[in-house]
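For chain A:
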Amino acid sequence: MNKVISFIRLDLYTIKPYRKSLYFYMALGLIMAIAFKSLSILSSFFMVSLVLIMAYPFTISEKNGMETLYSTLSLRRKNVVIGRYGFVLFIETISIIYMSVVAALLSTFFTIDFSMKETLLTLSMLSMVFSFIISLQYPFFFRFGYTKARTLANIPVFVIVLALGILPNLMEKSWIFQSWNTFSQVAEANPILLFFLPLASGMLALTVSCFIACRLYGKRDL
Partner candidate 1 sequence: MYLDIIISNTAGIPIYEQIKEQIKAAIFSGELIEGELLPSIRQLAKDLQISVITTMRAYKDLEQEGFVVNVQGKGCYVQPKNPHLLREQKFREVEENLLAAINAAKLAKLSKSELMDMLQFLSEEEGYE
Partner candidate 2 sequence: MSNILEIKAVNKAFEKFSLQNISFSLPKGYIMGFIGQNGAGKTTTIKLVLNMLTADNGSIKVFGKDHLLYEQEIKERIGVVMDYPFYVDEWSLSDVERSLLPFYAKWDSKKYNYLLHQFSLDAKKKVKELSRGMKMKLMIAVALSHDADLLILDEPTSGLDAVARNELMDILTSYMADENKCILFSTHITSDLEKIADFITFIDNGRIIYSDTKDDLLENYLLIKGGLNQLNSEQKKQIIGYREHSVGFDGLVEKSLVHSLPKSIITEPSSLDEIVIRFNMGGKKHE
(Lines give C-alpha, C1' and ligand atoms only; values in the text may rest on other atoms or scores of the structure.)
Protein backbone atom coordinates (compact mmCIF):
# COMPACT_ATOMS: atom_id res chain seq x y z
CA MET A 1 0.00 0.00 0.00
CA ASN A 2 2.85 2.25 0.89
CA LYS A 3 4.36 1.79 -2.53
CA VAL A 4 1.09 2.62 -4.24
CA ILE A 5 0.80 5.87 -2.32
CA SER A 6 4.42 6.70 -3.11
CA PHE A 7 3.67 6.09 -6.75
CA ILE A 8 0.58 8.31 -6.73
CA ARG A 9 2.80 10.97 -5.24
CA LEU A 10 5.35 10.32 -7.97
CA ASP A 11 2.67 10.76 -10.64
CA LEU A 12 1.60 14.01 -9.04
CA TYR A 13 5.17 15.22 -9.12
CA THR A 14 5.37 14.07 -12.72
CA ILE A 15 2.54 16.31 -13.81
CA LYS A 16 3.52 19.12 -11.45
CA PRO A 17 5.65 21.01 -14.00
CA TYR A 18 2.72 21.00 -16.40
CA ARG A 19 0.11 22.30 -14.01
CA LYS A 20 0.08 25.67 -15.67
CA SER A 21 -1.92 24.46 -18.68
CA LEU A 22 -4.32 22.95 -16.22
CA TYR A 23 -4.77 26.22 -14.38
CA PHE A 24 -5.28 27.91 -17.73
CA TYR A 25 -8.14 25.66 -18.70
CA MET A 26 -9.71 25.96 -15.30
CA ALA A 27 -9.43 29.72 -15.33
CA LEU A 28 -10.88 29.81 -18.83
CA GLY A 29 -13.74 27.62 -17.70
CA LEU A 30 -14.45 29.91 -14.77
CA ILE A 31 -14.48 32.99 -16.95
CA MET A 32 -16.76 31.39 -19.53
CA ALA A 33 -19.09 30.11 -16.83
CA ILE A 34 -19.37 33.56 -15.34
CA ALA A 35 -19.73 35.20 -18.74
CA PHE A 36 -22.48 32.88 -19.90
CA LYS A 37 -23.98 32.44 -16.49
CA SER A 38 -23.94 28.71 -16.98
CA LEU A 39 -22.53 26.07 -14.75
CA SER A 40 -22.70 23.44 -17.45
CA ILE A 41 -19.91 25.20 -19.28
CA LEU A 42 -17.85 24.73 -16.17
CA SER A 43 -18.60 21.04 -16.37
CA SER A 44 -17.38 20.88 -19.96
CA PHE A 45 -14.09 22.45 -19.02
CA PHE A 46 -13.91 20.08 -16.11
CA MET A 47 -14.17 17.23 -18.55
CA VAL A 48 -11.50 18.68 -20.83
CA SER A 49 -9.11 19.14 -17.92
CA LEU A 50 -9.63 15.57 -16.81
CA VAL A 51 -8.96 14.22 -20.27
CA LEU A 52 -5.68 16.12 -20.34
CA ILE A 53 -4.54 15.02 -16.93
CA MET A 54 -5.36 11.40 -17.42
CA ALA A 55 -2.98 11.06 -20.36
CA TYR A 56 -0.23 13.23 -18.88
CA PRO A 57 1.52 10.62 -16.75
CA PHE A 58 1.83 8.41 -19.80
CA THR A 59 2.99 11.08 -22.22
CA ILE A 60 5.43 12.64 -19.80
CA SER A 61 6.90 9.36 -18.65
CA GLU A 62 7.30 8.16 -22.20
CA LYS A 63 8.99 11.37 -23.25
CA ASN A 64 11.45 11.13 -20.38
CA GLY A 65 12.09 7.41 -20.44
CA MET A 66 10.59 6.97 -17.03
CA GLU A 67 9.76 3.32 -17.57
CA THR A 68 13.43 2.90 -16.77
CA LEU A 69 13.01 4.96 -13.62
CA TYR A 70 10.11 2.81 -12.48
CA SER A 71 12.23 -0.26 -13.11
CA THR A 72 15.03 1.00 -10.92
CA LEU A 73 12.78 1.87 -7.98
CA SER A 74 11.78 -0.77 -5.46
CA LEU A 75 8.43 -1.29 -7.11
CA ARG A 76 6.72 -4.26 -8.58
CA ARG A 77 5.08 -3.74 -11.92
CA LYS A 78 1.65 -4.10 -10.39
CA ASN A 79 2.43 -1.27 -7.98
CA VAL A 80 3.00 0.94 -11.00
CA VAL A 81 -0.37 0.03 -12.48
CA ILE A 82 -2.33 0.23 -9.24
CA GLY A 83 -0.56 3.47 -8.43
CA ARG A 84 -1.58 4.99 -11.76
CA TYR A 85 -5.20 3.98 -11.24
CA GLY A 86 -4.93 5.34 -7.72
CA PHE A 87 -3.80 8.58 -9.26
CA VAL A 88 -6.92 8.59 -11.43
CA LEU A 89 -9.16 8.06 -8.42
CA PHE A 90 -7.38 10.75 -6.51
CA ILE A 91 -7.77 13.29 -9.28
CA GLU A 92 -11.41 12.40 -9.84
CA THR A 93 -12.22 12.78 -6.18
CA ILE A 94 -10.44 16.08 -5.85
CA SER A 95 -12.10 17.32 -9.00
CA ILE A 96 -15.59 16.49 -7.81
CA ILE A 97 -15.02 18.24 -4.53
CA TYR A 98 -13.38 21.18 -6.22
CA MET A 99 -16.11 21.56 -8.82
CA SER A 100 -18.92 21.39 -6.28
CA VAL A 101 -17.29 24.05 -4.15
CA VAL A 102 -16.59 26.28 -7.14
CA ALA A 103 -20.14 25.83 -8.40
CA ALA A 104 -21.53 26.76 -5.01
CA LEU A 105 -19.29 29.81 -4.75
CA LEU A 106 -20.03 30.96 -8.28
CA SER A 107 -23.74 30.73 -7.81
CA THR A 108 -23.52 32.70 -4.58
CA PHE A 109 -21.44 35.48 -6.00
CA PHE A 110 -22.73 35.59 -9.52
CA THR A 111 -26.34 34.64 -9.05
CA ILE A 112 -26.39 31.73 -11.42
CA ASP A 113 -29.05 29.12 -11.20
CA PHE A 114 -27.69 26.42 -9.06
CA SER A 115 -28.82 23.40 -7.24
CA MET A 116 -26.22 21.45 -5.26
CA LYS A 117 -28.14 18.30 -5.83
CA GLU A 118 -28.16 18.68 -9.59
CA THR A 119 -24.53 19.70 -9.69
CA LEU A 120 -23.45 16.70 -7.69
CA LEU A 121 -25.52 14.36 -9.81
CA THR A 122 -24.07 15.81 -12.99
CA LEU A 123 -20.54 15.49 -11.63
CA SER A 124 -21.23 11.93 -10.63
CA MET A 125 -22.42 11.05 -14.12
CA LEU A 126 -19.47 12.77 -15.74
CA SER A 127 -17.15 10.94 -13.41
CA MET A 128 -18.68 7.68 -14.45
CA VAL A 129 -18.22 8.49 -18.13
CA PHE A 130 -14.62 9.32 -17.43
CA SER A 131 -14.01 6.24 -15.43
CA PHE A 132 -15.39 4.23 -18.32
CA ILE A 133 -13.16 5.99 -20.81
CA ILE A 134 -10.10 5.51 -18.63
CA SER A 135 -11.02 1.88 -18.01
CA LEU A 136 -11.01 1.28 -21.71
CA GLN A 137 -7.94 3.38 -22.52
CA TYR A 138 -5.47 2.57 -19.80
CA PRO A 139 -4.94 -1.10 -20.58
CA PHE A 140 -3.93 -0.06 -24.09
CA PHE A 141 -1.47 2.49 -22.74
CA PHE A 142 0.02 0.02 -20.35
CA ARG A 143 0.34 -2.64 -22.99
CA PHE A 144 1.67 -0.62 -25.89
CA GLY A 145 2.87 2.65 -24.43
CA TYR A 146 1.15 5.95 -25.08
CA THR A 147 2.41 6.81 -28.55
CA LYS A 148 1.64 3.45 -30.09
CA ALA A 149 -1.66 3.07 -28.32
CA ARG A 150 -2.97 6.55 -28.90
CA THR A 151 -5.08 5.84 -31.94
CA LEU A 152 -6.30 2.49 -30.67
CA ALA A 153 -7.15 4.00 -27.33
CA ASN A 154 -9.31 6.69 -28.84
CA ILE A 155 -11.69 4.13 -30.23
CA PRO A 156 -13.35 3.58 -26.86
CA VAL A 157 -13.92 7.30 -26.58
CA PHE A 158 -15.69 7.30 -29.91
CA VAL A 159 -17.73 4.32 -28.90
CA ILE A 160 -18.85 5.95 -25.68
CA VAL A 161 -19.64 9.27 -27.30
CA LEU A 162 -21.56 7.40 -29.95
CA ALA A 163 -23.39 5.43 -27.31
CA LEU A 164 -24.33 8.61 -25.51
CA GLY A 165 -25.58 9.96 -28.80
CA ILE A 166 -27.70 6.95 -29.56
CA LEU A 167 -28.98 6.75 -26.00
CA PRO A 168 -31.94 9.09 -26.52
CA ASN A 169 -33.05 6.99 -29.52
CA LEU A 170 -32.65 3.81 -27.56
CA MET A 171 -34.64 5.31 -24.77
CA GLU A 172 -37.66 5.38 -27.01
CA LYS A 173 -37.72 1.63 -27.10
CA SER A 174 -40.45 0.86 -24.66
CA TRP A 175 -38.84 -1.80 -22.51
CA ILE A 176 -35.76 0.24 -21.93
CA PHE A 177 -37.99 3.23 -21.28
CA GLN A 178 -39.98 1.35 -18.72
CA SER A 179 -37.03 0.00 -16.86
CA TRP A 180 -35.51 3.46 -16.95
CA ASN A 181 -38.75 4.81 -15.50
CA THR A 182 -38.69 2.39 -12.63
CA PHE A 183 -35.09 3.14 -12.14
CA SER A 184 -35.66 6.91 -12.10
CA GLN A 185 -38.47 6.54 -9.61
CA VAL A 186 -36.25 4.62 -7.28
CA ALA A 187 -33.50 7.09 -7.87
CA GLU A 188 -35.67 10.12 -7.18
CA ALA A 189 -36.53 8.68 -3.86
CA ASN A 190 -32.90 8.05 -3.08
CA PRO A 191 -30.80 10.92 -4.38
CA ILE A 192 -27.86 9.66 -2.41
CA LEU A 193 -28.10 6.38 -4.28
CA LEU A 194 -28.27 8.33 -7.51
CA PHE A 195 -25.08 10.08 -6.58
CA PHE A 196 -23.12 7.03 -5.56
CA LEU A 197 -24.34 4.55 -8.14
CA PRO A 198 -22.53 6.07 -11.12
CA LEU A 199 -19.47 6.53 -8.98
CA ALA A 200 -19.62 2.91 -7.92
CA SER A 201 -20.02 1.61 -11.45
CA GLY A 202 -17.12 3.81 -12.49
CA MET A 203 -15.05 2.32 -9.69
CA LEU A 204 -16.05 -1.17 -10.72
CA ALA A 205 -15.01 -0.52 -14.29
CA LEU A 206 -11.70 0.89 -13.10
CA THR A 207 -11.06 -2.09 -10.86
CA VAL A 208 -11.65 -4.58 -13.64
CA SER A 209 -9.54 -2.48 -15.97
CA CYS A 210 -6.80 -2.37 -13.35
CA PHE A 211 -6.63 -6.16 -13.14
CA ILE A 212 -6.36 -6.44 -16.88
CA ALA A 213 -3.74 -3.70 -17.09
CA CYS A 214 -1.68 -5.39 -14.38
CA ARG A 215 -1.51 -8.56 -16.41
CA LEU A 216 -0.72 -6.78 -19.64
CA TYR A 217 1.94 -4.56 -18.13
CA GLY A 218 3.38 -7.42 -16.14
CA LYS A 219 4.32 -9.27 -19.29
CA ARG A 220 5.47 -6.36 -21.34
CA ASP A 221 9.06 -6.00 -22.55
CA LEU A 222 10.23 -2.48 -21.74
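The rule is short, and it goes like this: a residue touches a chain if its C-beta (ideal position, glycine included) is under 8 Å from a C-beta of that chain, and two chains touch if they have at least 3 such contacts; residues count from 1.
Candidate selection criterion: all candidates are chains of the complex that A comes from, given by their letters.
Everything numeric in this text was worked out from a predicted model, so none of it was measured.
A.B. asks: Hey, among 1 or 2, which one's touching chain A in this complex?
C.D. replies: 2
A.B. asks: Mind listing the chain A positions that touch candidate 2 in their complex?
C.D. replies: Per the stated touch rule, the residues are 2-3, 5-6, 9-10, 13-14, 16-18, 60, 63-69, 71-77, 219, 221-222.
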